[in-house]
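Note that this complex is displayed minus one protein chain, with the remaining chains in position.
Letters are used for the chains, namely A, B and C, taken in the order the chains are written, and counting of residues starts over at 1 for each.
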Amino acid sequence: MSEKNQIQDLIAKRAAKELTGPCVVNLGIGIPTLVAKYIEDENVYFHTENGLLGVTDVEEGQIDPNLVNAGKLPVGETIGASFFNSAESFAMIRGGHVDVAILGVLQVDQSGQIANWAVPGKNIMGVGGAMDLLVGAKKVIVTTTHTSKDGKSKLLKKCHFPITSTRSVDMIITELAVFEVEEGKLNLLELMPGITIEEVRDKTEADFIDQLKERAK
Amino acid sequence: MSEKNQIQDLIAKRAAKELTGPCVVNLGIGIPTLVAKYIEDENVYFHTENGLLGVTDVEEGQIDPNLVNAGKLPVGETIGASFFNSAESFAMIRGGHVDVAILGVLQVDQSGQIANWAVPGKNIMGVGGAMDLLVGAKKVIVTTTHTSKDGKSKLLKKCHFPITSTRSVDMIITELAVFEVEEGKLNLLELMPGITIEEVRDKTEADFIDQLKERAK
Amino acid sequence: MSKIHQDIEKALACVKDGHTLMVGGFGLIGAPLTLIDGLTKKEVTELTVISNNLGEIGKGLGELLRQKKIKKAVGSYFTSNREVGDYYQKGEIELELLPQGTLSESMRAGGAGIGGYYTKTGVGTELAKGKEEREINGIKYIFEPAIRADVALIRAWKADTLGNLVYYKTARNFNPLMATAADVVIVEVDEIVEPGELSPEVIVTPHLFVDGIIKAKKILTKEGVIDYE
Partner (left out) sequence: MSKIHQDIEKALACVKDGHTLMVGGFGLIGAPLTLIDGLTKKEVTELTVISNNLGEIGKGLGELLRQKKIKKAVGSYFTSNREVGDYYQKGEIELELLPQGTLSESMRAGGAGIGGYYTKTGVGTELAKGKEEREINGIKYIFEPAIRADVALIRAWKADTLGNLVYYKTARNFNPLMATAADVVIVEVDEIVEPGELSPEVIVTPHLFVDGIIKAKKILTKEGVIDYE
């Protein structure tokens, strides 16, 4: 497994711990999609905005080209699954019927606002369901590498890419640490195995409050 | 058959002539409901706002208490029928997907506006689907006795009961005559068998234009 | 963890004084007769009931009306229970009348995270009084706000144990809409089946909308409402 894949799996595995059934979860493209493979609780139900509640893995031989997730990847359907149209699917999302959304980001700031759909100076070509999930899901968890490819912090004082929503996310999970957003501030809750707080400070532009001791109590 | 029933059947039978398939028709309570029995064209489909496209008669022995029309009367379902919820049903109506609505009235005026849901001085207790049908159906046909029980014209210069919609109906069928509404005016198109224009004039408060000759051409 | 209640009192524990309830059905057709019967036996007051009708005289919600548990009713056609008019005259109930299409659309909006919408229905009529009018592409509309409830009591035909629902003929009516528009949704059903018995393509209400399930003990027949078995 490449280092990139190892990091992604590490993040996904940690995010999976946040999901305890019964709950309905929508997974974004990328790292979020990996979360599903670490879930054993059969009361965690996966929703995909293209019209399926009850997403599961599919084996190569069982692939159906007309059964995909929001990333257009082949998936399977669980026992007890249901299909619905796009408006019904987003009614579930906007209407507050999805418990958790796990999303990737380009940037997230210390108030918990995220940017994950557009980059200044490039054509704005797609938004998909990101904005709907942000306003609708009861809890939003961000899974992301701590830094971008050029080594810059993705956790910023303020997003400079266009924001996805004015709503703050609830939790941020990276390969270095776990943060929660509370009253517009970032709390550092947890270090990933082998990571020091100095390393986190070093790679994080955003201000955060060290709650490690509070959490350990 | 009582005189009242004979009059109702006469009106319903005339209204039935206006329906040629393929079309989707919603029938109101009362005389409109009787129209169905004079339709032989199997491409005339009946819609009921409580959630069924494909309403038909039901025999006594086949009555299902959970299969009713908007008047809560037992009905049957045709081959090719479909069930849907109330919001979907009214989306069909408001969205312009129902070709014809046939409705009863308390009053109709010479501009084609109708009053069929409330009487001043009495509690306003129900409106049902009347207002939706008025704004949504492509064509609205009124079937009504020409006069009320106390002998007064139901075709007025101006409705004095609360109107159901600002939209004018398209056609009015009574036991005396058939009118169409064109550009806010009433045209007399047809006399019912054995009725004279004098009798119509006598029993009609509304102004109307005699188009009998035009029509006969 | 199971959504299935054996006990009507427990199924209705979520209903509190002063709550707004959505109650399914078109008259008695598709009404949650068992849950309504449970409400008649529960001490609860000052309810706001959102339902197309208030049942029939002394039947269904008509029984709750007689018990004076309903402070306010929101519906489209109270005419089907003429006692509603009597209680209204005596000042014992508030009424809010909405066109049936507006009632159902407002529920859908409430369940779909829509704040409000513009409908043509009612423009220029008494029911538009006090409502904002707006012209869109040359057509007049009025604004209608979304509606939601604390609890929805609905009836379906079959539920699987997860809470997926299918309905029966015109007993469907408002039930699937109410299932989306309340904080807590309790459904009574004729039959409870295992997951997988309802095809994913035919499920009308997916399980994420449903909080509690109880087997119906009352059934509507040609002869009226009777007890199961």
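As a working rule, contacts are C-beta pairs under 8 Å (C-beta built on N, C-alpha and C of every residue); 3 or more make two chains touch, one makes a residue touch a chain.
All figures in this text were calculated on a predicted structure; none of them were measured in a lab.
Which of B:I7, B:L53 or B:V108 touches the hidden chain is settled by the complete complex: it is B:L53.
In the complete assembly, the contact with the undisplayed chain comes from A:K72, out of A:K37, A:K72 or A:R215.
Considering the whole complex, the residue from C:A112, C:A128, C:V189 or C:V210 that touches the absent chain is C:A112. For chain C, the list of residues touching the undisplayed chain reads 105, 109, 112-120, 134, 136-137, 139, 141, 145-146, 166-169, 199-202. By the touch criterion stated above, the residues of chain A touching the omitted chain are 48-52, 63-68, 72, 77, 83-87, 89-91, 93-94, 118, 123-132, 135-136, 162-166. Mapped onto chain B, the interface with the missing chain covers residues 21-22, 24, 43, 45, 47, 52-54, 77, 79-84, 87, 90-98, 135-136.
Assume only the chains that are shown with their structure count from here on.
When every chain is represented by the mean of its C-alpha atoms, the one lying closest to the mean of all protein C-alpha atoms is C. The geometric centre of chain A is 56 Å away from that of chain B, both derived from CA atoms. Rounded to whole angstrom units, the spacing between the C-alpha centres of chain A and chain C is 36. Contacts with at least two other chains are made by no residue of chain A.
Residues of chain C in contact with at least two other chains: 108.
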